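Note that this complex is displayed minus one protein chain, with the remaining chains in position.
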Amino acid sequence: MLIGANKIESHNDELLKKHQNKFAFTTSEVGETESIIQKLIDFQIAIPSWALGTGGTRFGRFPGGGEPRSIEEKIEDVGLLHALNNASGAISLHIPWDIPTDYQAIKNLAGQHGLKFDAMNSNTFQDQATQEHSYKFGSLQNANKAIRKQAIAHNIEVIKHGIELGSESLTVWLADGSSFPGQLNFRKAYQNTLESLEEIYAALPSNWKLFLEYKCAEPNFYSTTVADWGQSYSYVKKLGDKAQTLVDLGHHLPNANIEQIVSLLLMEGKLGGFHFNDSKYGDDDLTAGALKPYQLFLIFNELVEGMDARGMNHAKDLGWMIDASHNIKDPLEDLLQSVEAIMIAYAQALLVDRKALEIAQEENDVVKAQEILQNAFRTDVRALVAEARLRSGAALNPVALYRGLDVRGNLIGERGLKTMATGL
Amino acid sequence: MLIGANKIESHNDELLKKHQNKFAFTTSEVGETESIIQKLIDFQIAIPSWALGTGGTRFGRFPGGGEPRSIEEKIEDVGLLHALNNASGAISLHIPWDIPTDYQAIKNLAGQHGLKFDAMNSNTFQDQATQEHSYKFGSLQNANKAIRKQAIAHNIEVIKHGIELGSESLTVWLADGSSFPGQLNFRKAYQNTLESLEEIYAALPSNWKLFLEYKCAEPNFYSTTVADWGQSYSYVKKLGDKAQTLVDLGHHLPNANIEQIVSLLLMEGKLGGFHFNDSKYGDDDLTAGALKPYQLFLIFNELVEGMDARGMNHAKDLGWMIDASHNIKDPLEDLLQSVEAIMIAYAQALLVDRKALEIAQEENDVVKAQEILQNAFRTDVRALVAEARLRSGAALNPVALYRGLDVRGNLIGERGLKTMATGL
Amino acid sequence: MLIGANKIESHNDELLKKHQNKFAFTTSEVGETESIIQKLIDFQIAIPSWALGTGGTRFGRFPGGGEPRSIEEKIEDVGLLHALNNASGAISLHIPWDIPTDYQAIKNLAGQHGLKFDAMNSNTFQDQATQEHSYKFGSLQNANKAIRKQAIAHNIEVIKHGIELGSESLTVWLADGSSFPGQLNFRKAYQNTLESLEEIYAALPSNWKLFLEYKCAEPNFYSTTVADWGQSYSYVKKLGDKAQTLVDLGHHLPNANIEQIVSLLLMEGKLGGFHFNDSKYGDDDLTAGALKPYQLFLIFNELVEGMDARGMNHAKDLGWMIDASHNIKDPLEDLLQSVEAIMIAYAQALLVDRKALEIAQEENDVVKAQEILQNAFRTDVRALVAEARLRSGAALNPVALYRGLDVRGNLIGERGLKTMATGL
Partner (left out) sequence: MLIGANKIESHNDELLKKHQNKFAFTTSEVGETESIIQKLIDFQIAIPSWALGTGGTRFGRFPGGGEPRSIEEKIEDVGLLHALNNASGAISLHIPWDIPTDYQAIKNLAGQHGLKFDAMNSNTFQDQATQEHSYKFGSLQNANKAIRKQAIAHNIEVIKHGIELGSESLTVWLADGSSFPGQLNFRKAYQNTLESLEEIYAALPSNWKLFLEYKCAEPNFYSTTVADWGQSYSYVKKLGDKAQTLVDLGHHLPNANIEQIVSLLLMEGKLGGFHFNDSKYGDDDLTAGALKPYQLFLIFNELVEGMDARGMNHAKDLGWMIDASHNIKDPLEDLLQSVEAIMIAYAQALLVDRKALEIAQEENDVVKAQEILQNAFRTDVRALVAEARLRSGAALNPVALYRGLDVRGNLIGERGLKTMATGL
């Protein structure tokens, strides 16, 4: 299914007057908005191929219909999102779930949808039917060298696929760890993992980056071998300039101050990118901004301040990706909601009066500093985000248009009700 | 596979001398041990049918071999455990994973292994192929009455299976809840659930109990409709005398004081039973006692004190069951370790000098009270637990004998390497 | 210091045009606003006497100047807040920190500031110089009956003070609990506490309420005798209709779903009132809405829905109070910020499209339900809150006027720099 420009236009025409009124008011409130809108237009959030189907939990799974059955259909799905919001201009593939057979054809298809290939993702947390050794006791950490070798080779293969597609980064998330005290020698697990990462790092093209994710727990429930930002930092520091830490919002212990971590990693030149989602208990993988929108804003507040301080390009110098799981919502609707929440947080962060905040901080005026942030957060910036979409040919209200066009119904018609996307 | 009494005897003969020496010393240390040993002999922990196969996480699953393929083989597995430790004399079935076709045959088989049928478990957290309505948005709480009716009927069917087998209780664990703010009207979800439970309750035979489990989160990640002990308590209070709360050790928010909850539920006459396991992060479902053995002891300390205060029979008046998940250990070995840890905690709790503790509490002698508990916990009670096994014809060292007899190898020989037990 | 009406008027005159413009736009966006504004005008949040001075932590304390030295000066401080925002029309006193000597004089003074006397607070978590027995090992729970009697008598004395002042409720917060396993017999502690509460309850006038707070931990670090909503509920259920549960937002274990608790307590007719504050780690007692504004909104969303469902009066049928602590902010500025955040959350909750939400919930339209709540939350309602202030003679921007008038400087001039308010 394709969403024609005319469909979007007629949708926008209907909402235009109300939008213009709100946009005019917002502009009058916040002052100069043109540079903000341009930044919003430029900002793109990659969609992971596995978020297009039902993810779910270890308990029941409740797949919807019309899920993408192939890499081509996944690209089609992201294309639909991008047509609707012009903010999802990249797809992040996962090997072996998305092994392309004809690179050029895939690149052409993505190009038709205006999509780039974001970070490639390897998988050493599951056993594939064709695989010689099992990752039951870990991959890059494994006490058994043959298993480590297999996992290293897999990662290098993923890089190769990515090179063909024009991706420029590899995201390594390791399930490696232990579920019981005594199971692992932490030091040896670290050193094995480091050695393995060094081999993978050596296979990176010069323009590539390696993003090393951390996660406090799950699927191992006693220790994880890259468990927190400090551990990821200690690895990427040893690996070299191309290695950086990737922050997934759902991978922290309760109450962690993620925005401080983001600020410090940026300071160290070791922040590589993000996996956006939201959570209450663990790695719940819910819609971004669905539970803690102020935290999301505070994170963007650090990103904007920190990237500007280093002269970084917001849109290009970090990897932005959603990583969520869908069990009870239509994945495409959920992704539209995630992108909207992220854009809102970003827009709010762009509104922060940096000069005033700096002065308040210098003067330890805590009340004022709080007011400055709350002032930005309490501002209704939805018209700015909508204006960015309007100017780039996307829909004023993506979810409404998605529903109005019965996209899901169309996809079910095309693909069937009982399809099942590859993934978790 | 069956473990003959002669195998156990020759195993015990080898270890006997060392055991007798240790047992004699322990007796000399703790004084009277006969009543403790009798209580240990009487204490039986039910094994849930789904813990006999690979459970796992929402990520990789790493099945071992020789998993039971049928209810008969599950009974055989529990029979093996019971032969080894004489403390696993019951099996807890799950419908629809364990629907018996011939009740009498199943009862006979269980009887041959010395097993009873513990609580029956219903399943409204997954959709079965034959089912009309989906539980995607909950079962007993569902806004749709037809779905609630279906879930009620399922629970009543489970009771019927249980009656045939001689079970006397139904455990209701509900995944019902919501993953996003706004999804649920909490009050209506509560009232729907209550109404549904009332219909199920009405179908209980007079000698049955209904155990209502609570869980803070997962698989729903915003709210759960029976989320904590207080919520479970408020339901079972309304339902009536046959309804009680079931405590699963892994279902609490971080830092919860579970032993206090246990004490208060006992006081209210509303504690029904236990699901034993251990965890660090969430519902990790690890081996009982593997991470927090002192907490397990403190829980048993409350159980012994509270049950004695109410004149309850330790072995019979509460439901004792393991609920764990196995991804990287042989399930049978893990279950043997769980039972051992539970028996140790129980034995330590039996050692507590109740009279001295009561005096210390009356006098607010905090140092003394701590010493009394630590004294019991620091005592090596393994010889008492082993003696209880020895006297009842089980093995002095169950895991060692299990390995010595290559039970898993035999099961793989009989059942094959790639079997897959029903369950999560 | 008094803030004259003319000061407020001239402040408002300056901001009026900008405000009117924003208010007009907001009205055009959200439709009918008059009923919302009336509700905002009616809504009053009590200020606790102890929040007017430096609270702090167990580490450094950094008092500011001009703190109130007497009950009269505390009333003056709340009067200043109320003059500025017309939303702080009550003071909550604490005995023995605020024992009045001349009730009528105090009532007159409060009346001059337009203040009522909200819930009275007792203190059995500290020892007073004149006190016979120590609360080192608890008060209402104490194993020693004489200590329980003393604590009961104190609470009854607090009620008497409250009767004289026209208060109609007693808030009981108990530090009772234990810091070490074994210290307490949980059941006896519960029963002692219940008995003690029954005696206090018996002394309540017929128009009074008893609010029983719960708290998961601190100052006791192993168990607390009223530790969670379920425990408080089980007490107040036994006590009778005049006893209800009080929810302090900072008193929960990590990740607790407070809004669900609120909804269920309302459903049971057992929600008595609130202590507002915000927190990240424990009972941090920070400014309301400073960290989790969406949670605050979700709580108000349940309050509005649940109170309306029971036909309750928002302003009168529950107790609304701030409970915060101030170490690094000017307490009065902080309280203005707290009240503003609470009013914003309340206004947003009033905006929620209840009918649409109910339909979305009936249809399990999770995406829609989320949108409805987010739509309300993302709306900039500050002009509505400001309009409510404007209409009732308060300041459009209370913090700005507070600073513009140099209220703190004036208070320091009147009271001195090194004053120290009674309290924590």
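Letters A, B and C name the chains as they come in the text, with residue numbers starting at 1 for each one.
The criterion applied here is as follows: a residue touches a chain if its C-beta (ideal position, glycine included) is under 8 Å from a C-beta of that chain, and two chains touch if they have at least 3 such contacts.
Bear in mind the structure is a predicted one, so any value in this text is a computation, not a measurement.
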Contacting the left-out chain in the complete assembly, out of C:10, C:28, C:104 or C:126: C:126
Hidden-chain contact residue, picked from the options A:110, A:174 or A:357: A:357
Which one touches the absent chain: B:174, B:243, B:344 or B:407? B:344
Looking at A:23, A:233 or A:274, which makes contact with the chain not pictured? A:233
Touch with the omitted chain, as defined above, among C:142, C:169, C:244 or C:287: C:287
Missing-chain contacts mapped onto chain A: 136-137, 143-144, 178-188, 190-191, 216-217, 222-223, 227-231, 233-234, 253-257, 259-260, 263-264, 266-268, 294, 298, 301-302, 305-306, 309, 357-358, 360-364, 366, 369-370, 372-373
Those residues of chain B which, in the complete complex, touch the missing chain: 21-22, 25, 28-29, 254-255, 257, 280-281, 287, 289-294, 328-330, 333-334, 337, 341, 344, 366-367, 370-371, 374, 377-380, 382, 399
Quickly run down the residues of chain C that touch the omitted chain. 55-62, 125-127, 134-137, 175, 179-181, 183, 216-219, 221-222, 254, 279-282, 284, 286-287, 290-291, 327-329, 424
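Basically, only the chains that are shown with their structure count from here on.
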Could you list which residues of chain B touch at least two other chains? 136-137, 179-181, 183, 216-217, 222, 254
